[in-house]
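What you see is the complex with one protein chain gone and the rest in place.
So, chain A:
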Amino acid sequence: MKNVKILMSTLLAFTILFNACKKTESARSNLNATIVVPTSLAGFALKSGTLTLKEVNSGRTSTSSAINNGALTVSLPAGSYNIVFEGEIESTTGEKVVSKVRAVKDNVIVNGVEEVNTELTLFLFKTQEGFVIKEVFFTGTVTPQGKTYNGDKYFIIYNNTDKVLYADSLMIAESEFLTTTKRAYTPDVMSTDFTSKSIVMIPGTGKTYPVQPGASITVANNAINHLVFNDLSVDLRNSNFELTLLSSINVDNPQVPDLDNISGYMTMHNRGFKSYVIAKMKGTKDEFLSKQVYNFDYVNSAGKITTTTAYKIPNSWVLDAVNLSVEKEFNWIVTSPVLDMGWTYCGKVDSDATRYGKSVIRKVAKTEANGRIVLQDTNNSTDDFTPEAKPSLFK
């Protein structure tokens, strides 16, 4: 009798215990993603591909490759999903041509009750051969006394081809928008243009500044020996170019040619909230300033509409782009996903004190037989860059 009681109570205890441990599965529902081949890609059909769904809050990812009639269906727990499709398309007529394609969609809500339908429009993904952004050192440094120092920021642009390229008329532009503040800008031109107010350009007549295959050019904020001012900085006297900053913070090394300021000053956002592109100027500077004016408005944080003016650089001019943000504050990427669908970083929170003296550096894809290094450029900065790297020019 006593044993029965013990047995019963043990059973009871286990029942309670196991019930308590049972995971409460959140409700699931189906998501149907229809892959749309745009008219610009007429004559092509979807061949294969993988859908990656990342739940924003938990970071949990699901994948699916089961394409059924141009659509994929995935059963997902309730959440907010960022969706990426990577695949290939094949020409339906003539010679078989296979091209890589991508599609991106952010913030698709799955509520666990109803089925969700969404469309993803493909864009052609080709690794453009040419100049790439090899490194952006945007954080500046700190001194041994803990004070910030910022004349030592720089860009490195790399010739990722096997041909000599000319850097003449190459623009570096900083995004007007912040990756940490998502807003609905009207009109929205992000799918066709990059919005900027800080634009600098390498001068030259077209053949003035040749860059050898596998060689790079350094564009310094101030091309001086910063070690004189800060032991923890770098000597930038050997930079190829120098920026002209606001007169109060500008220093000019006469032995380093200056970039031409197209608009504003390149004061690189040192918390890394802005993105950068390199683009080739088409036409003259004056034509650019009159034709590429972009007036837009948005609802500001006080709930009011702000109207403002910047310039737009057509995506077709852009050679390479890198989005920067910090994990805690990231809201969106401020380029078309065609240019860059990811982002890289120095620092994980806003004003992260550990970010100083760190830079983002593009990864190496391979080394050719002749020793030329080919950098990785999949138009996804999350994959292509090493975040929080030691700046390459630092000893």
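The rule is short, and it goes like this: a residue touches a chain if its C-beta (ideal position, glycine included) is under 8 Å from a C-beta of that chain, and two chains touch if they have at least 3 such contacts; residues count from 1.
Note that in this section contacts and distances are computed from a predicted model.
A.B. asks: Pick from "Paraquat-inducible protein A", "Cytochrome b", "TonB-dependent Receptor Plug Domain" or "Spermidine/putrescine transport system ATP-binding protein" the UniProt protein name of the chain that isn't shown here.
C.D. replies: Matching "Paraquat-inducible protein A", "Cytochrome b", "TonB-dependent Receptor Plug Domain" or "Spermidine/putrescine transport system ATP-binding protein" to the record, the invisible chain is "TonB-dependent Receptor Plug Domain".
A.B. asks: Would you mind spotting which of A:Asn222, A:Ser336 or A:Ser359 touches the chain that isn't drawn?
C.D. replies: Counting the whole complex, the residue in contact with the absent chain is A:Asn222.
A.B. asks: Sort through A:Gly49, A:Gly151, A:Gly214 or A:Gly357 and give me the one touching the missing partner chain.
C.D. replies: Of these options, the touching residue for the absent chain is A:Gly151.
A.B. asks: Which of A:Ser196, A:Ser216, A:Asn230 or A:Asn380 sits in contact with the chain that's absent?
C.D. replies: A:Asn230
A.B. asks: If the hidden chain were put back, which residues of chain A would touch it?
C.D. replies: On the side of chain A, residues 140, 143-152, 197-198, 221-222, 224-226, 228-230, 237, 246-255, 257, 261-265, 289-290, 293, 297, 299, 302-309 touch the unshown chain.
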